[in-house]
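One structure coming up, written as structure tokens, with questions to follow.
Excluded from the complex is one protein chain; the other protein chains are retained at their positions.
Moving on, here comes subunit A:
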Amino acid sequence: MEQLKTIGRELAMGSQGGGWTGQSKEFLDLVKSIGEARSKAEEDRIILREIESLRRRIGEPDVPRRRMKEYIIRLVYAEMLGHDASFGYIHAVKMTHDDSLSLKRTGYLAVTLFLSDDHDLIILIVNTIQKDLRSDNYLIVCAALTAACKLINEETIPAVLPQVVDLLAHPKEAVRKKAVMALHRFYQRSPASVSHLISNFRKRLCDNDPGVMGATLFPLFDLITADVNSYKDLVISFVSILKQVAERRLPKVYDYHQMPAPFIQIKLLKILALLGSGDKQASGHIYNVLGDIFRKCESSSNIGNAVLYECICCVSSIYPNAKVLDAAAESTSKFLKACLLFSDSHNLKYMGIDALRRLIKINPDIAEEHQLAVIDCLEDPDDTLKRKTFELLYKMTKSTNVEVIVDRMIDYMISINDNHYKTEIASRCVELAEQFAPSNQWFIQFSVSNNFTFQTMNKVFEHAGDLLNVRVAHNLMRLIAEGFGEDDEGADSQLRSSAVNSYLRILGEPKLPSLFLQVICWVLGEYGTADGKYSASYIIGKLCDVTEAHLCNDTVKAYSISAIMKICAFEITAGRNVEMLPECQSLIDELSASHSTDLQQRAYELQALLCLDSQAVESVMPLDASCEDIEVDRNLSFLNSFVQQSIEKGARPYSPESERSGTFSVSNYKSQYQHEASSHTLRFEAYELPKPSPTPATPQISVSTRTTDLVPVLETTYYTENNQASKLPPVSDASSADHGIKLHLDGVQKKWGRPTYSSSSSSTSSSEKKTNGVTHIDGVRSQSRGTLYDTKGQQSEVTAEKQKLAASLFGASAGKNEKKPASTQRVPKANTVTAERPGVPRAISPEISKQKAASSPPPDLLDLGEPITTTTPTIDPFEQLEGLIGPTPGPSTLDNSVTTSEQKAPDLMALYTDTPPSSSSSISSALGDIHSTDKNSQMAKNVPSIKKGPNPQDSLQKDATARHVGVTPTGNNPNLFRDLLG
């Protein structure tokens, strides 16, 4: 009976369905030769030859229409394989005029593939589309609407808009659906042009046809994204639709693998996530239906998991509710547990990690349960999974695990080449390091972690320096300068000398990012000679080397010469003689003649400084004063006497900015200039005398880290600043000094500063600091346990290591509950946690691995398509399992015993359905579900095994047809004939 049905189906499909008849020999030959091309070069040769012949023949008069269609498809091939076929575009456009639906659609297809929506030829098609939209044949209308989605641009929208709107009420649901999507496209192109038609989407949401309703969700999603509040009233409608879908009220045709309309469910969940976000009332309506779906959805199929994942996303977005949150956590556990049991379900791992990342911001405790799974993913060789896991770790960083996490991130950052991602991860490292910088108690621990921050920064700089923001460099200098505050000078100087030491060492490296060099120069200048370990001339020599090695970088030179100046100043202050090294002298000479005025100034200042006596030098450059506050006299009171004098002499008094020209400011100086220029009258009164600008004030204000630097550190901003200042009326310098702060410190202070340390971390830091010590002890413990396991083999050692890592990553959260740092209390708990958890995978994994080793050699994964000839007489479930995951064993091995054992398999295999294509049997059962109207599993298995089963007769038949039409698989690419699902 079933057999008859299958045959009937194939008959109904007719010759067009399966065979390759109806096409010319030429076309078949072309496709065949492309299919068998062994290299890109060969393929290119074939296509170029083809283009030549088409160019010749497509323009001939009276090409039969069918033949023309073939030509057009050959053009599509040429373009698809990367060759220009623009000579044929016009013929594709012509074909859209054809009366035959098949030709017209081919024409439209080719045009949408060839042309962008701003191409010149589009204008020729708009007319055709207009005409076709009026057609009586709804298929032609559909074709025109499909083309309209791709081809109509902003200018041509008005030409078709009225017709598209009319079609929203077309009796055919397919037309209504496509009209909705065309309108959606117009909205995407130019929201203003359809803004008055938006209510139509709301109307279509109530369409009788589920397809139209489903399509309407896309424009509504876009509209809701743009403006949530106008659509809050639809929450109840969406919820009721979702409920109906979940209760299988939709026609069966929308089922996919027994799941009712999953794609519509997913879209609805996305919309509800938007509407419920931060809205308690709206979320209240959603909980129920979410609970229903969590209950009903089976996690055994891929599509079921897709819906579950979308539910989790929705839960994490809407106002939290304990019940659905539990359900979401449970589903997440299922995802992650699946990967503890079956190490291959990588897709589920990925989804599980992502779900965890979303849930963790609502309830951080959820992650605890999944320590080992997370670590598994972190150590996975798969890059995608690793990145996802880093995203999760980034979200769950605390002061207790920050060291481990940042270490991992840095290792990973060093290992990758992708600059895009490198930048991202580098800035994350820095952010974490800053965020968890220490506060001002327990200084030993702090020095540990401050050093940690410091080392982190160094590593980040060394490897991603060029990708980082300048702000980060300033933060690092700040960290070194400020240290831990006045209580513990010892630790400060320890940090500084370690900084100097490591930087002197790092300077030996051949290539360093410029930003990092700037930091190094600054640190050497400030603290190079502070602990007396290095002589001034040694440091100066090093600094000279830096400038020599980086000839073209002015910023580094500026930093370097300023550093040299500081060292000289300190030496003079200390009463020692500064002996000028020859290379230093030549550097000064070189810079005095530099094109950069900033470098020149610095060089001259240095020379001037060398001539001063020690007292003057000390007041200009006091030792270690980078952290002193700078008093800025905004009123410039020291100029008062001078101003008074001038006024007495008859100068005009200062009038405030606002009185002069309204909004005049630094930035719109230009407009003021134009304003002046526009008044064409001659000025007869003398120009005001320029008041001497308070030059010494500007640089002082601008350098915030170092009071007495004569020159600002960052000369780029200094430049612009100076330029602006010189153009401005001199008195307004006072206000421009506001902009003159050279280091970008806004918003930074809270992060490094000791007393103003951010509230959240300072409140928890004391308790967490204690547990920090504990985790270390913990780590040692598990290591010793690891040695115990050694007797059991390597595997347990690996898990012990993982446990260690888990303890350091998650131990913090476990320890958070008990505030006491007493290690004796904590250890047993940690032991049970870490010892029990791995028990699950350990029990199973050796067995699996043994089985794997025993069975046939690991198949070549890349050659999935090739039949594997190894036949194994005995069938055990594990091999079966492997066969299903991996490549298909030869179809002939599927005998009765296989099929019976297979019936047991689905339980296990259900979790693997992301790789069904590799197994003929599992896919056939999947297909069976769809094809058979009966749910009887026995039938479902039988039907497809006849239809697609082993040793496919169909393929033979197809092969015969191929030979018949002259296409033979000549061995180069036998896969061409292999069934995709076989």
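Here, a residue touches a chain if its C-beta (ideal position, glycine included) is under 8 Å from a C-beta of that chain, and two chains touch if they have at least 3 such contacts; residues count from 1.
Definition applied: contacts and distances are computed from a predicted model.
A single chain of the complex does not appear, and UniProt lists its protein name as "AP complex subunit sigma", one of "AP complex subunit sigma", "glutathione transferase", "Large ribosomal subunit protein mL46" or "DIS3-like exonuclease 1". Among A:Tyr256, A:Tyr319 or A:Tyr538, only A:Tyr256 touches the chain left out of the display. In the complete complex, the residue from A:Met68, A:Ala306 or A:Leu805 that touches the missing chain is A:Ala306.
The chain not shown here is touched by just one of A:Asp382, A:Asp411 or A:Glu579, and that residue is A:Asp382.
Although one chain is not drawn, the whole complex shows that of A:Ser240, A:Gln615 or A:Asn975 it is A:Asn975 that touches it.
When you scan A:His285, A:Lys349, A:Arg496 or A:Lys804 for touch with the missing chain, the hit is A:Lys349. Not every partner is drawn; the one left out touches subunit A at residues 10, 13-14, 16-18, 20, 23, 27-28, 31, 34-35, 37-38, 40, 43, 73, 76-77, 79-84, 100-102, 105-106, 109, 113, 115-117, 139, 142, 146, 149, 174, 177-178, 181, 184-185, 188, 211, 214-215, 218, 251, 253-254, 256-257, 261-264, 266, 302-303, 305-307, 309-310, 313, 344, 346-347, 349-351, 381-385, 387, 420, 861-862, 864-865, 885-886, 914-918, 927, 930, 948, 952, 954-955, 958, 962, 967, 973, 975-982.
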